[in-house]
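Left out: one protein chain. Kept in place: all the others.
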Amino acid sequence: MTQRPQLELQNEKFARNIVGARGDKGINAYLGIVVSEMDAVRCVASFDVTDELVTPIGNMHGGCLSVLVDHVLGVIMYPVMPPGYWAATTEFKINLLAPVDRGTCTATAEVISMSRRLAIVRVDVENEGRLVAVAQGTCTIVAPKGAS
Amino acid sequence: MTQRPQLELQNEKFARNIVGARGDKGINAYLGIVVSEMDAVRCVASFDVTDELVTPIGNMHGGCLSVLVDHVLGVIMYPVMPPGYWAATTEFKINLLAPVDRGTCTATAEVISMSRRLAIVRVDVENEGRLVAVAQGTCTIVAPKGAS
Amino acid sequence: MTQRPQLELQNEKFARNIVGARGDKGINAYLGIVVSEMDAVRCVASFDVTDELVTPIGNMHGGCLSVLVDHVLGVIMYPVMPPGYWAATTEFKINLLAPVDRGTCTATAEVISMSRRLAIVRVDVENEGRLVAVAQGTCTIVAPKGAS
Partner (left out) sequence: MTQRPQLELQNEKFARNIVGARGDKGINAYLGIVVSEMDAVRCVASFDVTDELVTPIGNMHGGCLSVLVDHVLGVIMYPVMPPGYWAATTEFKINLLAPVDRGTCTATAEVISMSRRLAIVRVDVENEGRLVAVAQGTCTIVAPKGAS
């Protein structure tokens, strides 16, 4: 809504390598999360709602959406930090807006604020043309030893 | 970032009356919070950082920003609900980004999602051209007795 | 810390059936989440950190902890609601405190507040004797049609 930080791409290799890659193991691989866009402004990632993900009650477990949110929070800072820096999800808050039972879930994340130690990120998650979750989270940034 | 709900103005009188009004008592009056814009899309409210608000340490108490956030959450739903409906802040999460010691604090709020029972609102707070807080909150909507 | 609501067990069958059961499909089955305790006061659920869950970087994806939190939020209200009522996770906030790479993750959840429409739940997640995540969330309660 208001001005956003002017972030520069500092690790283009990270951004280039992650786009289109799918994990071999872990919960992101189970969901099939793939990052489709990544630059200094935003990160877009998605997964398909397969039959496996729909519980006997008929809806996808809401936890799948928080995994997607945590995943984009975990990768979004790397392109805008120099190589060697490390970032981790410290906390986030998610509102779940509607049940999901088909289609693709796509998260679009944006860095709202970034200081030397912390970054704030907002995430929208869409499914079948509707907003199904929104989140706001904090990433902790850690410089490599010896960096000023 | 993504599509927003199509909300219709249902209580123009509320919106017209609140713009420019300043409370007589209570914490919003103490801060001098005034709503400057209000329609079906967004609500803008602000207060000036007077000497009274700056503590001996030299900064404004961060709590002033959460009052501003709570205030816009408390009014933003009324223009988009029929007269007689009631809305209240159920919860919110706020990130405080930078200290404040002068100027004006301005919150810009947007309804991100609205169902019959709940609405989700995002808020940006600016001061001196910088983002100083961001929030995401939930309002509970209560229909008058007898409304379907 | 302070007084907690006096909740009565209203659906003992739900509590009895869920304890020890493991899902057939969906993300909770993937993680192997099992509820081990469930009464009107609290819900305890856990999963083992298998090799599959540890990513190539050497840690478990933080999203696994938010699935566990979402899962206990999704079941904890059923024993204290009459049969026919429905509850859903509306939102939660999670702080991730420490990386996880082995052992068992156990969530202990407690209903802090419950009204006719909403309940507030706090969750602690432990691993290897340490607290690794804490959360606070809101469940929406929906009465069956015709219930007063």
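Chains: A, B and C, in written order; residue numbering restarts at 1 for each.
In this section, a contact is a pair of C-beta atoms (placed from the backbone, for glycine too) under 8 Å apart; a residue touches a chain by one contact, two chains touch by 3 or more.
What you see is a predicted model; the values in this text were computed from it and never measured.
Q: For the chain that's been dropped from view, list the shown partners it touches.
A: A, B, C
Q: Of the residues C:Leu9, C:Ile57 or C:Leu131, I need the one that contacts the missing chain.
A: Selected residue, touching the omitted chain: C:Leu131.
Q: Which one touches the absent chain: A:Leu7, A:Ala29 or A:Leu118?
A: Spelled out, the listed residue whose C-beta touches the missing chain is A:Leu118.
Q: Where does chain B touch the missing chain, residue by residue?
A: Chain B touches the chain not shown through residues 23-28, 30-31, 52-56, 60-64, 66-71, 74, 88-96.
Q: Residue by residue, what part of chain C touches the chain that was omitted?
A: Residue positions of chain C that touch the missing chain: 1-4, 42, 93, 95, 97, 108, 110, 112-113, 115, 120, 122, 124, 126, 129, 131, 134-136, 138.
Q: Taking the full complex into account, what residues of chain A touch the chain not shown?
A: 90-91, 93, 117-118, 138, 140
Following the convention adopted for this analysis, only the chains that are shown with their structure count from here on.
Q: Please identify the chain with the largest separation between its CA centroid and the CA centroid of chain C.
A: B
Q: For which chain is the distance between its Cα centroid and the global protein Cα centroid smallest?
A: A
Q: Distance-wise, how many Å sit between the C-alpha centres of chain B and chain C, to the nearest whole number?
A: Measuring from centre to centre gives 32 Å for this pair.
Q: Centroid of chain A to centroid of chain C, CA atoms only: how many Å?
A: Each chain's C-alpha centroid was found; their separation is 23 Å.
Q: CA centre of chain A versus CA centre of chain B: separation in Å?
A: Once rounded, the distance between the two centres reads 27 Å.
Q: At which residue positions does chain C touch at least two other chains?
A: In chain C, 90-91, 93 touch at least two other chains.
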